[in-house]
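Heads up, this is only part of the complex; the chains shown haven't been moved.
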Amino acid sequence: MRSLVRKALLAVGLPAVLFAAWWLASAGSTSFYFPPLSEIVAEFGETWTAERWRDDVLPSVARLAAGYAASCAAGVALGLLIGRVRWLFHATEPVLEFARAVPPPVLVPVIMLFAGIGDGMKIAVIVSGCLWPVLLNTVAGVRSVEPVQLDTAAAYRLGRARTLTAVVLPGASPRIVTGMRQALAIGVILMVVSEMFAAQSGLGFAIVQFQRSYAIPAMWSGILLLGCLGAALAALFSCADRAVLHWYHRQRTEEA
Amino acid sequence: MLEVAGIGKDYRVDGAVHTAIDALSFHVAEGELVCIVGPSGCGKTTLLRMCAGLLAPTRGTAAVDGREVDGPPEGTAVVFQEYGRSLFPWMRVGANVELPLKRLGLTRAERRDRVAEALRLVDLEGKERAWPWQLSGGMQQRTAIARAVAFRPRLLLMDEPFAAVDAQTRADLEDLIRDLWSRLGITVVFITHDIDESVYLGQRVLVLSSPPTTMRAEIHIDLGPDRDQLETRSGPAFAKLRGQVWGEIQAAKRDA
Amino acid sequence: ATTAACGGGGEAGDGGTDAVSVGVIPIVDVAPIYLGIEQGFFASRDIEVELTEAQGGAAIVPGVAAQEFDFGFSNITSLLLAQSAGLPVEIVANGVASTGVAGEDFGAVMVPADSPIQTPADLAAATVAVNTLNNIGDTTIRESVRLDDGDPSGIGFTEVAFPDMPAQLSAGNVDAAWAVEPFKSMIEAEGGRPVAWNYVDAAPDLTVAAYFTTSQLSQEDPDLVRRFSEAIAESLQYATDNPEAVRDILGTYTDISPDIRAALTLPAFPAEVNRASVERLAELGEADGIFENPPDVDALLP
Amino acid sequence: MSSERFHSPRPRSKGPRPRPVPPLFLGAAGVAAALLAGQLLPLTPLVDPRYFPTTGAVLAALADDLARAEFWRALGDTLVAWAAGLAIAVAAGAALGILIGSLPPVRAATASTIEFLRPIPSVALVPLAVLLFGTRLPSTLLLVVYAAFWQVLVQVLAGVRDVDPVAADTAKSLRLTPWQRLAHLAWPTALPYLMTGVRLAATVALVLAVTAELVIGSPGLGHEIAVAQTSGAAERMYALILVAGALGVAVNLGVRALEREVLAWHPSVRGEAR
């Protein structure tokens, strides 16, 4: 109980301080692009109405969820394959590195050629960014699994599938989870980016619209919302992380 | 059963070639219990890993049942010197012991029985639900032994398996291994640095030289099939054999 | 001979040349300023122009607001939006205008050859690509549909960047696309056809875009602003008189292929902002509810 | 550990085992396959060569570009923005990551703030960047650093957490100074994570450098891409993307070489070295 309270205090402490600092620093600001925080907060309530949540925020989050889930699944699957099969690793590396370096603003039109302009495209854009941290971390994790554990699996002839699921996957899981944590924030960013193209609604679309129509306080409120969304998702993620990797974390926090 | 012919291993160390094992040839018959002793760093672990199909020899071959070893042979169990690292930290003790059984086509109940029995044999009754890192060093080592025992291998390769347990437990485990061996007719290759142990356990003791390693001596232990911790060890035959092995090891170290 | 004053800010050098930075979008519309620089219309007024090519208003308007740019190029609706939101911007010179002739304008709503859409009214239930939502494209298209007795409320506007329109149109992801040159020509080259001339429909000789600055600069240095306006006006006149020069100069700052350059429809470059058309755009925007507060056209215009 | 590990049981073969194909060759084969797919795909009805030009057409456009001085200047500008941004992001991310990661209270106190700031897209910051730094290099740098920094930070934070408990006890019992513990325990443990972070950040920095140039218009490859895009010059646009991609590949080669150097001890590298 005490520790829960402590955790909560720690979680809100710094944001509260920063928020207060921002509030004070921006109070009375006349800069068009840096309005007072009080104005942004007032705008927040007005902007993000129930209607907006239904029409913009939730569909965006749904796309984010779909794209994120797809990236994690694909990243882990590909990563296991590439990490275990050495020739495949060498053969695919340059091509993947190439694909990684293509910026979304030029990638999206290409994706639109293949995936149209609907939700499929937006999910594809999210995947195009979220995939990499998961993939890279999975490959790195697979390749750094404790050699004695691999030897154990080999000695008992666990077989490919079981070695993969019972040894390699859990062995690499701390890295995989790191990749997924990375991907979470990138997913939010790409959710916004995807809605800069061929969109009619969505959280990112709304923010871009505010920016274009010079509704600057509303734009800031959107950025705040993105931050809150990211922090909320990260909190959820941490819970999942603690549950899945409890053997990993407990070993490390037990007595320290 | 196990036929080692002119086997040797060179490691590349910073560009230079380090000959760990020069050439070794020996034969272990079906149902035999052979102990291997030798100075620290002479290549016992290397040899074991080559026999287990985990390491490719630089020259020569190991063959199990007449088939050259190029991967872990079926029905082999290995207890690694690095017992701590060979346990999977994401599995509880019970699951660690059970894992190799999963591909044997046993029912869940059979597996559970085997696990419980193996843990009982190594005096870890009721520790199924503990995590490996909640165990003491000796308990971890016994878990690794339990895993091999539960597997009921045809060929059991053990690398200093009792190094981390107290004297009394060690004696118990020695008797356990001899019992399993004589009851189930398995073939055992047992690496140890405890001379008394090698004499007490083995039908034959192979003494390795310092690197570049060759076979220094092969000592037949004619103590008969029935051995007893008190009687056998206190007999004059035991003392003589013990002295013989000790002499060889000292000579091996001196020659280095 | 010019002595370059240090950039950023455009303070008048004493008796020297004013270095002026201008944020533009590298498209057909800004050809006159390139021509004007080439012809020395700015140099002769002691202005040395440095152009920065940005992708759109996201960078240009804040750039001007921060006085990183002294002048910027933007479409009228965007400027109305900025003005209504309280950003002190002022138009200083005309930029580009519709030719005012249906069938011969530089922007139109295009459909593929086999499209069932024949008239603007048919767009009422269609998906139409515009480069930016709640901006000049959709407000004028709605007007086209209204004029053709259609109901614009059912149009599904979708944001697609101009360069992606030909591909999206031919892929069938949108039913129609509001394209400007050179993309209009590209669609035509593939057999597409225009169904609505939204600029023409919105107002006669619609002013589409203009050069603007901040009220602050126009108050602090009215002389510079005046000279800049004159230079632009002269450049626009030159462009109007020498369409071939316009087509040529496109080759220097864009990658438009020579055959398209030869074929594309040039916009009009009148020297003066058409005040009535700006007011019309403001009305259209207000009707569509894109402004938070009604824009003040008087404050915006010079 | 095992130098030449047997993988799974292979069918037995007498005679020498086949020599492994060199990695470079495999990589080249992969690239060739991708280029070939790029050549053939537009010839099928799946995509229209006007919008997705064939490899041949793109390479021809690329050859044109390579002969132009402006192209090289643009490339140089992009590389400067990229390298400077990446250097700042990696240095700041690694230093802060190690610091925050090794001080549990600081870690707990900053976690929510980090998670709040991370998902804010760099592109949404464009107007602010322009406002603060204009359209020149610092603006691009701000966006590049903002995006790349988090990638490094998150990796390093996870890396520091990975310290082996026994190694941590060892360090404690040796009474290493806090500085030594950072340098000899936290840093090496986090290094494999950091390398992945660098690889992620390197491409993110490149992507952002190009994107920022594209949107803001500061000179560089991105600006060239924007010009090609707004002119409908698909071949040239893809040629420039090819260049960006090739930069990514080159960056990766560099990071791999660095990895082989600094991670020589790590199972992921030491297994390969031999």
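Letters A, B, C and D mark the chains in the order given here, with residues in each chain numbered from 1 onward.
We adopt the following convention: a contact is a pair of C-beta atoms (placed from the backbone, for glycine too) under 8 Å apart; a residue touches a chain by one contact, two chains touch by 3 or more.
Note that the structure is a prediction, hence the values are computed from the model and not measured.
Engineer: Could you list how many of each labelled chain the entire complex holds?
Structural biologist: Whole-complex stoichiometry, label by label: A x1, B x2, C x1, D x1.
Operating definition for what follows: only the chains that are shown with their structure count from here on.
Engineer: Looking at C-D and A-B, which pair shares more C-beta contacts?
Structural biologist: Between the two chain pairs, C-D has more contacting C-beta pairs.
Engineer: Greatest Cα-centroid separation from subunit C: which chain?
Structural biologist: B
Engineer: Per the centroid of Cα atoms for each chain, what is the distance between subunit B and subunit D, given in Å?
Structural biologist: Between these chains, centre-to-centre, one finds 46 Å.
Engineer: Please report how many Å separate the Cα centroid of subunit B from that of subunit C, as a whole number.
Structural biologist: Computed value for the inter-centroid distance: 82 Å.
Engineer: Would you mind listing the residues of subunit C that make contact with two or more other chains?
Structural biologist: 58, 61-62, 65, 161, 163, 167, 171
Engineer: When you check subunit D against every other chain, which residues touch at least two of them?
Structural biologist: Where subunit D meets two or more other chains at a single residue, that happens at 2, 5-9, 48, 51, 127-128, 131, 165, 214-215, 229.
Engineer: Tell me, which parts of subunit D touch subunit A in their complex?
Structural biologist: These residues of subunit D touch subunit A: 1-2, 5-9, 20-21, 23-24, 26-31, 33-34, 47-48, 51-52, 105, 108-113, 115-124, 127-128, 131, 147, 150-151, 154-155, 158, 161-163, 165, 168, 192-193, 195-196, 199-200, 203, 206-208, 210-211, 214-215, 222, 225, 229, 237, 241, 244-249, 251-252, 266-268, 271.
Engineer: For the complex, give me every residue of subunit C touching subunit A.
Structural biologist: Spelled out, the residues of subunit C in touch with subunit A are 57-58, 61-62, 65, 78, 81-82, 84-87, 129, 132-135, 156-161, 163-164, 167-168, 171, 173-174, 290, 292.
Engineer: Considering the complex alone, what residue numbers of subunit C touch subunit D?
Structural biologist: For subunit C paired with subunit D, touching residues are 8, 23, 25-27, 52-56, 58-59, 61-63, 65-66, 68-69, 161-163, 166-167, 170-171, 182-183, 186, 190, 253-257, 260.
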